[in-house]
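Our next item is subunit A:
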Amino acid sequence: MSSVISVSNLSKKYGNIQAINDLSFTVNKGDVYGFLGQNGAGKSTTIRMLLTLIAPTTGEIHIFDKKLSTHRSEILNNIGAVIEKPDLYKYLNAYDNLSIFARMSGLKVSRQLLMNQLQMVGLADRAKDKVKTFSQGMKQRLGIAVALVHNPELIILDEPTNGLDPQGIADIRNLIMRLSKEMGKTVLISSHLLSEIEVIANRMIIIHKGRKIIEGNVAELLDPSHTVIDIDAVDNEGAKAALGTSRWATYLQPGKSLQLMMNKELVPQLISELVAMNIQLLSVNSSHSLEKYFLSLTTNSAHVEPFTN
Partner candidate 1 sequence: MKISNYMKTSNSLFFSIGLILLSMSSQAQDATALLKKVKATMDKVNDYEADGRMKTNVTFLKVPEAEVKIYFKKPNKLKIKNEKGISFVPKGAVSINLSSILNGNDYTVIDAGVDKIAGVNVRVIKLLPLDDNADVVLSTLYIDAVNNIIKKAKTTTRLNGSYQLEMTYGKYVGYALPDKIIFTFNTKDYKLPKGVTFDFDDGSESKKTATPGNKSGMAEIVFDTYLINKGVVDANF
Partner candidate 2 sequence: MWNLLQIELFKISKRPRTYIAFAAIFAIVAIFQFAFKADGQSYMDLVLQSVKDSFELDKSKAINGYFMCYIILNTLLIQVPILVALIAADSISGEANMGTLRLLISKPISRTQLILVKFAAATIFTIFLLLWMAITALFMSLLVFGADDMLIFRVKGEESQIMQITKDDIMWRYFAAFGYATVALTVIAALSLFLSIFAENSIGPIIATVCIVIVCTIISNISVPIIDKNVKPFLFTSYLVGWKGFFYIATNAEGVPIKGSLENWPAIRKSLFILIGHILVIVWASIAVFNRKDILS
């Protein structure tokens, strides 16, 4: 599998602020690559560097096996992007907006092509309406039409579901699936929600404060054997002691709270045995260790411990 994006030792400094710190990652052909991080983690900065909006302080970016700094036009010709908000020319209509950006990508535009594109995002009947009359969702769809009009190989979507209603979010998900599965595009999608990445991405990276936390296959990283079970009982000490002598002892996690880590499939058995042991339960919560870790980044951002399974 050849790499579409290859980033090595990328850093960006704004004065004394280290926005991106020695970041390396690889996006392979056909990937839907999840770029995960809290707000301010450096997702946008990285994406802007991929699109040459921002110059890296150090490090190298290769896209389509070519160095970005020397093959800029060639590379950008094959990328479609929606960066943050899908802002377009408000005083122009949807058709003109699409036409302008298509021509900027060196495309010979035909009415047919543009209308097809608008049809694809469900805006054909609004083609002659000014963008300032559009809802956020419609702008987002038009933004995607603009990103896709020149049929790029790599599509970069920066927080594409921001500000959308549930239906809009579902539409975007379906679109990304189609792009990847049916059209074989490589997609890089950034988000601050693991749940979003989880359902559409096959590979992902988590960054925090400009550093890589982890990168890998979503299936492996979210392996169900690493499910964390939090138990709250009326008598937590008693319950802990009872579990310590049972067959569940090996899954018991050290620390004050009553926490176990195991395969998610075992959770129903655990619950029934807890009941059988006459432990009075208040709640049992299961969540993936990565999710738990990711959440801890938000609540405890001052001190970050490396992620370990």
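Going forward, contacts are C-beta pairs under 8 Å (C-beta built on N, C-alpha and C of every residue); 3 or more make two chains touch, one makes a residue touch a chain; residues count from 1.
Keep in mind how these were chosen: all candidates are chains of the complex that A comes from, given by their letters.
All figures in this text were calculated on a predicted structure; none of them were measured in a lab.
All listed chains 1 or 2 share the complex with subunit A, though the touching one is 2. Residues 48, 51-55, 72-77, 79, 81, 83-85, 87-92, 96, 100-101, 103-106, 146 of subunit A touch candidate 2 in their complex.
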